[in-house]
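The complex appears here without one of its protein chains, the remainder shown in place.
So, chain A:
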Amino acid sequence: MAASNSSKLFSVGRSILGGLCNNSIGSIRSSSEMVQVDFLSQQQRTFIQMRTSLKVVDNSGAKKVMCIQALKGRKGARLGDKVVVSVKEAHSGGKVKKGEVHYGVVVRAAMQRGRCDGSEVKFDDNAVVLINKQGEPIGTRVFGPVPHELRKKKHLKILSLAEHIV
């Protein structure tokens, strides 16, 4: 029954199905959908939730990070949201060490996010910038494009460090 529900919802919106992906039935369905149309690489892009591995795009020292909690959002974090992360991989001698817990801001998400003019944006990968509890970035540089959704969320420091704003 949950499977048939999710199949109906699949046609409505991928993101909703992704939200229901929290249980294993949903995720198996989505992976089977993937296999059926695998040649066209129609991947379901979903929220950033617990255990999502993310790339770090600042020079704070961390390289790969795992999301432990998406603050705000029942189904998970999207572009521009804050997350709590645990550092899995770090550069030696950086500000941040492996195994530490920090906050982060999602600056690139593979899941499309609607803009206020009605269009949608999506990026190639999932990336975060590590911040402290106050919201200031730990690193001093940000790599890659960032969306201007951050302006609304008041992450102006990150925007100022960014090399390309989309």
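Please note the rule applied: contacts are C-beta pairs under 8 Å (C-beta built on N, C-alpha and C of every residue); 3 or more make two chains touch, one makes a residue touch a chain; residues count from 1.
The working rule: contacts and distances are computed from a predicted model.
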### Query
According to its UniProt record, what is the protein name of the omitted chain, chosen from "26S proteasome non-ATPase regulatory subunit 7-like protein A", "Sorting nexin-2", "Cell cycle control protein" or "TRASH domain-containing protein"?
"TRASH domain-containing protein"
### Query
Pick from A:I68, A:V84 or A:V121: which residue touches the chain that isn't shown?
A:V121
### Summary
Residue list for chain A contacting the dropped chain reads 40-42, 108, 112, 117-125, 144-145, 147, 163-164, 166
